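In what follows, a single structure is set out as structure tokens and then discussed.
With one protein chain held back, the other chains of the complex are shown just where they sit.
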Amino acid sequence: MNNMSSTPIAPPVKHRSPIAGPPWFRLVLITTSVLFIGMLIGLPVAAVFTEALRKGFDAYADSLQGEYAVAAIELTLIVAAIAVPFNLVFGIAASWAITKFEFAGKQLLITLIDLPFSVSPVISGLIYVLLFGANSALGEWLMAHDVQIVFAVPGLVIATIFVTFPFVARELIPLMQEQGTEEEEAAILLGATGWQLFFRVTLPNIKWALLYGVLLCNARAMGEFGAVSVVSGHIKGETNTIPLHVEILYNEYNFVAAFAVASILTLLALLTLLLKTLLESKFSSPTRKH
Amino acid sequence: MMNQFIIGLFAAIMVFAPAAARAADAVQMLPVQMLNVSYDPTRELYEKYNAQFAKFWLDKTGQKVTVRQSHGGSGKQARSVIEGLQADVVTLALAYDIDAIASRGGKLLPADWQQKLPHNSAPYTSTIVFLVRKDNPRQIRDWDDLVREGVEVITPNPKSSGAARWSYMAAWGYALKKYGSEEKAQQFVTSLYKNVPVLDAAARASTTTFVQRGIGDVLLSWENEAHLAKSEFGQDQFDIIVPTISVLAEPCVALVEKNTIKRGTQDVARAYLEQLYSKEAQELAASLYYRPSDPEIAAKHANRFAQLALIRIDELGGWDAVQKKHFADGGIFDQIYAQ
Partner (left out) sequence: MRKFREPSVLPGFGITLGITLSYLSLIVLLPLSGLFVSTAGVSFAEFWATVTSPRVMSAYRISFGASFIAAFINVFFGLIVTWVLVRYKFPGKRIMDAMVDLPFALPTAVAGIALTALYAPQGWVGRYFEPLGIKIAFTPIGITIALIFIGLPFVVRTVQPVLEDMNREYEEAAVSLGATRWQTFCRVILPELTPALMTGFAMALARALGEYGSVIFIAGNMPGVSEIIPLIIITKLEQYDYTGATSIAVVMLLASFLMLFAINLLQSWSRRRRDE
């Protein structure tokens, strides 16, 4: 990427790929992409903001300060703050085991890690209701001991962990596979301990992918709707996360507030991702992998 | 390491279990909290009623009460209660959903719950009316106009929405009365649903489809929802048409006895439901276009509610039979789309 010229709209650069093609070709591809992304993603986002600002900025700001909106934002932050670190630790452990060692059943393991992506959100909520709900043996026992998992914060956290489960691991595994094990093996031969090895050798190599995985995991954790909706119980001011609060506002025909609250999620995601892109391009070395 | 890990996970789960903090033997005068699990269109009603009730309870007992609300699709809410949502009272769209709590919820409430409160445990009733575009351009007057060629009807899927089940039964009841046989009634609902271009999953989604997206000529709606939609989206955009026959929709309320005993909230929760029948609450219901059950208040607001013949669900066999016959897999509703 760093061998590109800095002048905009793709003029010839000194050492570009021979198949980058003539300017018209590049222009066609760039236009296609911009149109595609614009139509598919830009327009819905624009629609969200247009609706949110329909009654002016004051109405927009007001809808973010309601009692229930604040409670929902707090709850969402709590849920993400618990779910993301769990998945971070898991993601690192899983990708270390998978990419640094050869063992039987590896593909099966990778597939199982991918599985939460493909489980319908409806089902991922339902499985915890079946497991912890009052009609299961475990649920009955929990009830008897006054422990509430589903329809309370723990249920929200677990469902969120499930939905965002693969993100960090998925981000790290392909990269660490490409990087191989030579560097780590050399460090071990030079007498590094396990932790030194991880923090001095592996972590610097994977930091961008890791950051990226965490950002995605976090964004998805905050935005998850389907699974969380099943385990929430929808108690106003208590178990409604931001997406659930959006649904409530929308169902109250309070469209401005609904889209205003939705827009902060969009904004948050856009800002963190932009920040990450900027950081990455500023600090990355030419040899970085991703 | 692994053990620590698992212990850590469970520690996190335990720390955030709020139920643990709940003392069962709360002293009477301490503030009390209760949870009302309700369906979608009642948000405004209960928001106002909760304030009313809190004042009543404070005056009567000197105790502060906070009523927490949960709203959602009626069936989904019932399932949550069955699966352990700690509701003190349920106020749902149809008796069928509360029956389900009684039969599946591990004795959360008794099977004869509907006899515990006056008027079949329905403090207010409603019916299904038509919301049409201003000045009724398609000249929709009654159910027969809905099966006309080219009329687009908006109503949600009765398999996933409580309100839609009432709409469906209203159409069925009308056809049964008018044409006299079940075969004819089935033909009638079949041609009605052939005119439905979008079958949303929930009642409010249907309202949005009709009002915001501008799709369809007529929306089948709760009477109170039709008035609400009119006032929310502009009096000058829609008209309400009342058919000659519709269904008497009885959204029911019930005490979830097992939960209230466990939480020590029987008294306040029972009073909460009983107070729904008070003059004050009945006035509130009437102001939001729910038909009051109190004859005096109903007479006072008679001009707010159009007179029409109302069919009771019992006349059509009761919810259990209706559910099996119409909405179960392979039932009459599925047959509409089977051809």
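Going by the order they are written in, the chains are A and B; count residues from 1 in each one.
By definition in this document, a contact is a pair of C-beta atoms (placed from the backbone, for glycine too) under 8 Å apart; a residue touches a chain by one contact, two chains touch by 3 or more.
Please read all numbers here as calculations on a predicted model, not as lab measurements.
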Practice prompt. Give the residue, chosen from A:A69, A:V84, A:L210 or A:I242, that touches the chain omitted from the document.
Written response: A:I242
Worksheet item: Touching the left-out chain: which of B:K60, B:K107, B:K184 or B:R213?
Response: B:R213
Worksheet item: Which of these touches the unseen chain: B:K76, B:R148, B:K177 or B:K325?
Response: B:K76
Item to complete: Tell me where the left-out chain touches subunit A, residue by residue.
Response: 1, 4-10, 13, 16-21, 26, 29-30, 32-34, 36-37, 39-45, 47-48, 51, 86, 89-90, 92-94, 96-98, 100-123, 126-128, 130-131, 136, 158, 161-162, 165, 171, 174-175, 177-178, 181, 184-185, 188-189, 193-194, 197-198, 209, 215-216, 219-220, 222-226, 242-243, 246-247, 250, 259, 262, 265-266, 268-270, 273-274, 276-278, 281, 289-290
Discussion item. Give me the subunit B residues in contact with the hidden chain, please.
Written reply: 1-2, 5-6, 9, 73, 75-76, 79, 100, 104, 157, 159-160, 196-201, 205, 212-215, 323, 327-330, 334, 337-338
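We take it that only the chains that are shown with their structure count from here on.
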Worksheet item: Quick one: subunit A and subunit B, Cα centre-to-centre, how many Å?
Response: 36
Discussion item. With touch defined as at the start, can you tell me which subunit A residues reach subunit B in the complex?
Written reply: 82, 86, 129, 132-135, 139, 143, 146-154, 157-158, 233-238, 248, 250-253, 255
Worksheet, complete the sentence: In their shared complex, subunit A is touched by residues of subunit B numbered 9, 12-14, 16-20, 22, 35, 37, 40, 43, 68-72, 77, 79-80, 82-86, 104-106, 204, 207-208, 212, 228-229, 232-233
